[in-house]
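The complex is shown incomplete by one protein chain, all other protein chains being positioned as in the whole.
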Amino acid sequence: MTGIVVQTIARADPSTIAGLAACGVATVHEAQGRTGLLASRLRPIYAGARIAGSAITIAAPPGDNWMVHVAMELVQPGDILLLAPTSPCEDGYFGDLLATSAQGRGCRGLIIDAGVRDVRDLTEMRFPVWAKAVFAQGTIKASLGSVNVPVLCAGARIEAGDVIVADDDGVCIVPRATADAVLAQAQAREAREGEKRARLAAGELGLDIYSMRETLRKMGLRYV
Amino acid sequence: MTGIVVQTIARADPSTIAGLAACGVATVHEAQGRTGLLASRLRPIYAGARIAGSAITIAAPPGDNWMVHVAMELVQPGDILLLAPTSPCEDGYFGDLLATSAQGRGCRGLIIDAGVRDVRDLTEMRFPVWAKAVFAQGTIKASLGSVNVPVLCAGARIEAGDVIVADDDGVCIVPRATADAVLAQAQAREAREGEKRARLAAGELGLDIYSMRETLRKMGLRYV
Amino acid sequence: MTGIVVQTIARADPSTIAGLAACGVATVHEAQGRTGLLASRLRPIYAGARIAGSAITIAAPPGDNWMVHVAMELVQPGDILLLAPTSPCEDGYFGDLLATSAQGRGCRGLIIDAGVRDVRDLTEMRFPVWAKAVFAQGTIKASLGSVNVPVLCAGARIEAGDVIVADDDGVCIVPRATADAVLAQAQAREAREGEKRARLAAGELGLDIYSMRETLRKMGLRYV
Amino acid sequence: MTGIVVQTIARADPSTIAGLAACGVATVHEAQGRTGLLASRLRPIYAGARIAGSAITIAAPPGDNWMVHVAMELVQPGDILLLAPTSPCEDGYFGDLLATSAQGRGCRGLIIDAGVRDVRDLTEMRFPVWAKAVFAQGTIKASLGSVNVPVLCAGARIEAGDVIVADDDGVCIVPRATADAVLAQAQAREAREGEKRARLAAGELGLDIYSMRETLRKMGLRYV
Amino acid sequence: MTGIVVQTIARADPSTIAGLAACGVATVHEAQGRTGLLASRLRPIYAGARIAGSAITIAAPPGDNWMVHVAMELVQPGDILLLAPTSPCEDGYFGDLLATSAQGRGCRGLIIDAGVRDVRDLTEMRFPVWAKAVFAQGTIKASLGSVNVPVLCAGARIEAGDVIVADDDGVCIVPRATADAVLAQAQAREAREGEKRARLAAGELGLDIYSMRETLRKMGLRYV
Partner (left out) sequence: MTGIVVQTIARADPSTIAGLAACGVATVHEAQGRTGLLASRLRPIYAGARIAGSAITIAAPPGDNWMVHVAMELVQPGDILLLAPTSPCEDGYFGDLLATSAQGRGCRGLIIDAGVRDVRDLTEMRFPVWAKAVFAQGTIKASLGSVNVPVLCAGARIEAGDVIVADDDGVCIVPRATADAVLAQAQAREAREGEKRARLAAGELGLDIYSMRETLRKMGLRYV
């Protein structure tokens, strides 16, 4: 199962992807039934990035970034690289040269359950990365992995072409097949939240907006 | 001991609270005999916030944020919400809607030994949060906890109405009963530090300012 | 082996040190054969600092910062303090007073495998620190350690006068004796990278620049 | 996607399962191309257990063990319960009463990416558990999860009816569809290893058995 | 608040303490409303110990075990030492000499949110310890702490004379004032559990014993 590169993948509709980016991680996660989140150990290297794109998946051996080069050829504008090491690792698989190459091909960012380096350059380039660690440790090019096969990354399963949504809250995966439906749910949720936000800002309490008082009383909540 | 909401709590004097905020976490921690610090895993979601306020305490089950709504009704201007889960948890109990509600009621911020989400919105709103994790994982509203009972949070004990001081260094708790005395100590310490800072800036050494040389020599320190 | 202060140390040439700072951690780490990195748990308290300097090493007992005062007297302009606790500790050994003293003596920053406090002040002063934790916990002055002896810190070995390079990627140690040679290697590497960066930015692939395709094919990589 | 209980699942052949148990985790992991391992944080509560069985999967909310009761009804002799919390949790979902029930139904053990309690009783009963933590923290029965749906647990994906292999080395998952083929590979590997073990025990070196010397020389290994 | 030794403390009734030991950590934790557990990082150095006793509390600086000697004088037969460092530490505060002293005075064991050493000797002596780490790192005797003052240890609050219950599941604290009531609850719970255990062993399901089916159906659980 190693040494496979899937060249052709299906992607979600660009407008769907754009819509999911606008909704953001928390809303999308809720909209698809609270699934798809990557573990909280993946943090952005700088604040404020908010992207969505199609996943180019990379399964790579620990400390070996050869497959990133292989994956790069398959990147199309709007894609996001996602790298899952085959065993826990925090080496710096990715730095400014790879970011230059990726950005030149229209890649929107990198999700990596390992380390990243040259973060000052990446920040200046505005190439966003969500990583487990910032670590300059160099990697080698000695062993095969796979590209665009399904991977498990930081507690989620991702197939090539799934939609990745990432912002300051972390990373969420939306399966390609359900991306449109999830977007619809997310936008509906946003609409509902807009109204609630206005009422909350005006001083109404969630206790009243959501009619919680009676239920709480029945469950035994005691005010003293 | 669960399912209790204490409605009326005593608070420290607003000027005392303001004074403690101005002193900051490190000074206040020193001034009360190096006690009251919460564990270093609680980090601010953005740099630069510096607050103090009266604690509204929340004991909540893992993954259940119902009690935050209950607590919100009790928030008065100048209060700070503090949530301690009853077992370790990093779910995202709190996001932009709750922050809108809290800010509308004059709440100065949130301390939570669990996760927070919508951190981009919270940053833009300038609603500061000190949390164990940034994580979008949603929570439910199914079980009771308690509000304004004493809680243990990240290694410290807090009673409702105690003064919470929080800045880039973390979080420190000052019991309400001793807040005035601690403030006096903290301000005295600041005064002393001001003079020392000037001498140190002028090039004097701590070795001389604190007369350490003789003691070090007696203890056996050898210069080679 | 405790209670020793080495007063006179050799330092690398200032221009070598300046050159290493300009190259940065990742390049220097590569240039010396991927050695010298400190563990990724050491993170800068603010983004953007990029320094190099001569190490003043401090071995200190857990929770005791007395030796920092002893070390301060030995700081010369361009030096960097590096503190390794003798057992794991995250207390706040260093704050704004010590930073004032250090900055006044021309110290460029602090590397500490423990905690730091007053980070807001340090950030405003632009005194950079790479630390394991931000924690206000106070320390005492009761026990001896040593200054300018070889120490093990966060997975690396450092001798007084070795060159410390630190930036947003972390911290790297260059032995004084090889600093010139490492700088030459690092600058050569930078030159090579500049050309590659241009080709990558122009759309060439690493697969082609590094002639990887044939090797990958022979190793069995299969495109499907 | 929550609140689903799949009642009928396919299982692998009992003799295949028995064969995989005999091979053990490390061999099975190798035999299926180094896939299927759960994270090393899952440790057995006592040494020496070595089991394989069909997975009954449980997705449970943090701190809520209700679905374990639902799953119990579906256990058939030879099955193994596997519980994945929907967000990180270390509460004690499982203790001696549930173990009594499980053992009475022929359940061979429990895999849980959370906590377990009553471990002294479980050890005496010889009911093996691989868990993230030993923690007595009680759980509630308030929210739905799902049973026998695909879950992600400690870095692996498991479907109901997949074969779980667990021993002192940890836990490995073998998809039901490939269990026979994996067993064949595992047994072939064991046969090969038997011969190698004899040669190694007799003093031959791996360097010679695997003919590594020439390759190492060509790669530049230098004996000094 | 440092440098205090409280010489006279009240203890719970010996028969109450013995009863709590027999119930064990999980049952006692449940019986007092799921409170009092210490964090799961505290693990026994050997399996099978099951003790209860009156707490002699020690607040000690990091890496300084002087107060253990002070506490030893106050140990009475049936007591348990509990040490909370004033900041996170894993040094080996306690070894075979102190265990010899403690055992000679009738001390039943040690709870320590730090390190322990000489664990082979302690195991042979059957002197049980629940610790955060096994670590040989030596400690000093240079600074004061306090004995028999209230401490926060691994997430719980303990006063001198409170009852400590410890077994393979970890450690639970029962306030002295409520020890009799908690014991009564714990024994009642055990009686109830005995009957349930028999029914579960006979093959009845928790679903039926606890009448869960109807509630689950109403909440929307779907069998497919």
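In this document, chain identifiers A, B, C, D and E correspond to the written order of the chains, with residue numbering beginning at 1 in each.
One rule holds for everything that comes next: a contact is a pair of C-beta atoms (placed from the backbone, for glycine too) under 8 Å apart; a residue touches a chain by one contact, two chains touch by 3 or more.
Predicted model only: the values in this text are computed from it and were never measured.
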{"item": "Contact list for the unshown chain, restricted to visible chains", "value": "A, C, D, E"}
{"item": "Selected residue (touches chain absent from view) among E:17, E:37, E:56 or E:72", "value": "E:72"}
{"item": "Contact residue for the chain not shown (choose from E:30, E:79 or E:118)", "value": "E:118"}
{"item": "Residues of chain A in contact with the chain not shown", "value": "61-63, 87-91, 135, 137, 140, 142-143"}
{"item": "Residue ranges of chain C at the interface with the undisplayed chain", "value": "1-2, 33-35, 39, 86, 88, 152, 155-157"}
{"item": "Residues of chain D in contact with the chain not shown", "value": "24-26, 29-30, 34, 37, 40, 43, 47-48, 50, 167-170, 172, 193, 196-197, 200-203, 205-207, 210, 212, 216, 219-224"}
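Simple rule for what comes next: only the chains that are shown with their structure count from here on.
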{"item": "Longest centre-to-centre distance from chain B, chain (CA-based)", "value": "D"}
{"item": "Distance from the mean Cα position of chain D to that of chain A, given in whole angstrom", "value": "28"}
{"item": "Overlap residues in chain E, where contacts from two or more other chains coincide", "value": "34, 88"}
{"item": "Chains that touch, pairwise", "value": "A-B, A-C, A-D, B-C, B-D, B-E, C-E, D-E"}
